[in-house]
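Only one protein chain is missing; all other protein chains are in place.
When the chains are written out, they are named A, B and C in that same order, and each has its own residue count from 1.
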Amino acid sequence: MLKRLARWSRIKSPWILHLNSGACNACDIEIVAALTPRFDLERLGVLLKATPRHADVIICTGPVTRQVKDRLIRIYEQVPDPKFVVAVGACAMSGCVYRGAYNIEGGIDQVIPVDAYVPGCPARPDAILDGVVKLLGKL
Amino acid sequence: MAVIRTLLYLLVYPGLLFLFVYSTFCEWFDRKVYARLQNRMGPTHTGKWGLLQPVADFIKLMSKEDIVPDLADKRLFNALPVFGLAIVSAAAMLLPVWNFDLAVPGPTSFAGDIIVVLYMLSLPTLIFFLAGWASTSFFSTIGATRVLTMLFGYEVPLFLSVLSPALLAGSWRLAEIAHFYQQKPLLILPNLLGFVVALIAVQAKLERTPFDIPHAETEVVGGTFTEYSGKKLAFFRLMTDIEMVVSAGLLAAVFLAGFPGGALLGFANFVVKTLFIIFLLSLMRALTSRIRVDQVVSFAWKYLAPLAVLQLLIVILIKGFLS
Amino acid sequence: MKVQIPIGPQHPALKEPISLRMTVDGEVITDADLRLGYNHRGVEKLAEEKTFIQNIYLTERICGICSHSHATTFVQGTERLMEIEAPKRGQYIRYLVSELERIHSHLLWLGVAGHEAGFDSFFMYTWRDREIVMDLLEMISGNRVHYAINTVGGVRRDLDDTQITKILEGMVTLRKRSEYYLMIGANEPTFTARLANVGYLSKEDAIALCAVGPTSRASDVTRDVRKDDPYGVYAEVPFEVCTSDLCDVLGRTVVRIKELLQSYNMIEFLLKNLPPGPVNVRAPRRAKPGEVVSLYEAPRGENIHYIKSNGTDKPERLKVRAPTLANYAATIKMLKKGFIADIPLIFAAIDPCICCAERTVELVDTRSGEERIVRFSDLRRAAEVRYKNVTRKGNAVWPL
Partner (left out) sequence: MKDTEIIERTQGLLGGRVLAIANPSGRRIFLTVAPGELPGVVRALRDGLGFTHLVTISGVDKGDVFEILYHFANAHACLSVRTEIPRSEPRIPTLTSIIPGAILYEREIQEMFGIVVEGIPDPRRLLISDDWPAENFPLRKDWKFTRPEETIPGGRL
């Protein structure tokens, strides 16, 4: 019974932490746009949190540049345990237009394990919403 | 029999169970009003109209991994949330709701209990400071120092404004104050000025938006709670909710003529009046932007303190006029 | 007591990875140390391996908010290199979309400034209205951001009458809302208390440090590429440069809202006399050897693309300088003597588009004399490892 309760609570209140690893901030404004009145992620109980300690879903954007790489890993380790990573946008998935540049690592999955990919350049706010909901359904 | 009755008091009615349910309801109410004021919908999908959202947050946090920073002071770091919760729910016991009878001053309603409640309400600020100081990260230390600087700002006006109606009623017992204003409802009007000052001061005590500098999201990231996660964070969030309920109850008891009527009517009065005050608080939260720490202290001493003293003057004049 | 605050690569106030290290005593900042380069993706090296057509889509993705401005600057330059002229209607549509992008970028900035100052309702309202512009842009080009409406020699899509009427309606509602925001932004007490005389930049500093865009116009420097070097159709469109002499964040807010109102008039002018005719013209694949400097007024300031071609279909050299880079030198000057609470505000005031300026600078006066703090990672989260080598006042010992 306790397990079911914990599972229900994790589905119902995913707190997100936004992480930009060198993106062109189109996906970042779409993530923030998902919190504003028209899409309003708070209906699903999603809150944008400032510290990794409070978050359990990390939304990353951007092809990981060389400088950000070890910071990304360090933040990933800081998030308390039941944590998930959502890679938003084509850059986070495969480096998109910047594939082959000398300073980037390609997608987020080269650095940290990723649970859900949201395609699009930039991913539309409703696509991000759908991604978060599908990720929670997978729980 | 008396033991069971006090146990019942402790655990069920004004105790933990009721407080947990009612404070989560107040948090839901506050988030919903705040969202509606911002033209969006707020939590809706967890339970009916999103009622269970704070409960879901609480359980999720309880089931998360708990991290204690290496350099933090372990004993202090773990003990603080429990202390905070205990203090605030003890303060809730003293509210003059339902379980008092005017004649016999029992353990939960005695002469001078308004002072005890006020003191207990200022202890959580100290707890926030220690929490920030114990988790030795940059941002929590800065948040901790900010908590204290703000304390000097709003504490004196809050005490002055809350005590002036007590002065008019001529007694330090919450139950008697409430009873006095129930007899003479006309006397509530002169206290309106004190009510406004107290509202602003309580908003600062609860660290809500115009004064949420200690845990300002965009400046000092998490402020005092940067390092907390999992169970301890859950307790801290519950503590702030209960603190909101208790201070709303205190303001209602002192300024809005308490909670008349027997068991059921008194409780209904309690709920309606506290929700009205919480509505005012979230209204204030939605309409103002955060101001800086030095501006808080200067605002408190330039405007709040003189108004509180003016309120005291009015009360003394009326008292002289009445007798 | 000198305290070093690292506002590191990941911080709620900054949507992009930069790392600020502030030396602070009490709440006052004494000096700032800005370490960037987290966003450096080597766009210029990539540009040398892609053809002109592919480069349009690369330059567009330099920055998400001012994507059209980078693409237009690049396309203007290549058209001049290939000596072709986009037809009038194509240019009208191109600069219509650039004005729409200025509106959406300024509304976005207003919301972020409100969020930084803790005024979340203002953030929610401005972003709700921004959705109107995003719908218009999506109607015109099919995508909310990265519209890809430019090609070498004109524009990819044409406007029909229903779209024009919709845009005009959108402008009417937006103008009403913007006047309301001008009223709020200028005299809502708690909001202006946070913005007034914060991040002061005098006129001489603005000129000396080559600040651009609204940051310099708020310090009474009337420099606007659309007026000084009118490219495309800006010679025919009547508008005036909005400046203010407040020299602080409040001044920048006022300048940006005034620019919004200017953009509405320009869009209505552009739509009213939209000339008929074709929308684009065929462009050759190769560009003749030569070089061109193309300037453009992006929402954040002056944008420059220097393109040098050697006769093949790939540019030999593409130099991009985004407006935010020019404003960083001014930011360091503004940050000094500010409060900690003001860091995000001052930083948001120049509307940093860090991904644009991936070659941004680190300018700090060398803290000589002070023992050099061992270079710990700039992450703002106090990691356990990092604390070991930071000399501080010992652990938090329980005083009792």
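Just a few scattered comments:
The rule is simple: contacts are C-beta pairs under 8 Å (C-beta built on N, C-alpha and C of every residue); 3 or more make two chains touch, one makes a residue touch a chain.
Just so we're clear, the structure is a prediction, and the values are computed from it rather than from any experiment.
Of the chains on view, those touched by the hidden chain across the whole complex are A, C.
Screening C:Arg177, C:Arg286 or C:Arg321 for touch with the missing chain picks out C:Arg321.
Only one residue from C:Glu99, C:Glu302 or C:Asp342 touches the chain missing from this view: C:Glu302. Only one of C:Val28, C:Ile53 or C:Val293 touches the absent chain when the whole complex is considered: C:Val293. Seen across the whole complex, the unshown chain contacts chain A at 65-67, 100, 102-103, 106, 109-110, 113-114.
Where chain C meets the chain that is not shown, the touching residues are 36-37, 40, 42, 44-45, 80, 207-211, 223, 228-229, 290-293, 295, 302, 304, 306, 308, 316-317, 319, 321, 325-326, 328-329, 358-364, 366.
Criterion: only the chains that are shown with their structure count from here on.
Interchain contacts join each chain to each other chain, per the touch definition above.
The distance from the centre of chain A to the centre of chain B, with each centre set as the mean of the Cα atoms, comes to 35 Å. Spacing of chain B relative to chain C, judged by their CA centroids, is 43 angstrom. In chain C, the residues touching two or more other chains are 11-12, 124, 128, 381. Within chain A, the positions touching two or more other chains are listed as 36-37, 50-51, 78. Across the complex, chain C is touched by residues 37-40, 69-73, 75-76, 133-134, 136-139, 142, 209-210, 212-213, 216-221, 226-227, 286-295 of chain B. Chain contact summary for the complex, chain A toward chain B: residues 5-6, 8-10, 12-13, 36-37, 40, 42-45, 50-51, 53-54, 56, 78, 80-82. Taken together, the chain A residues at the contact with chain C in this complex read 18-30, 32-33, 36-38, 48, 50-52, 63, 65, 67-68, 70-71, 74-75, 78, 96-98, 100-104, 121-122, 124.
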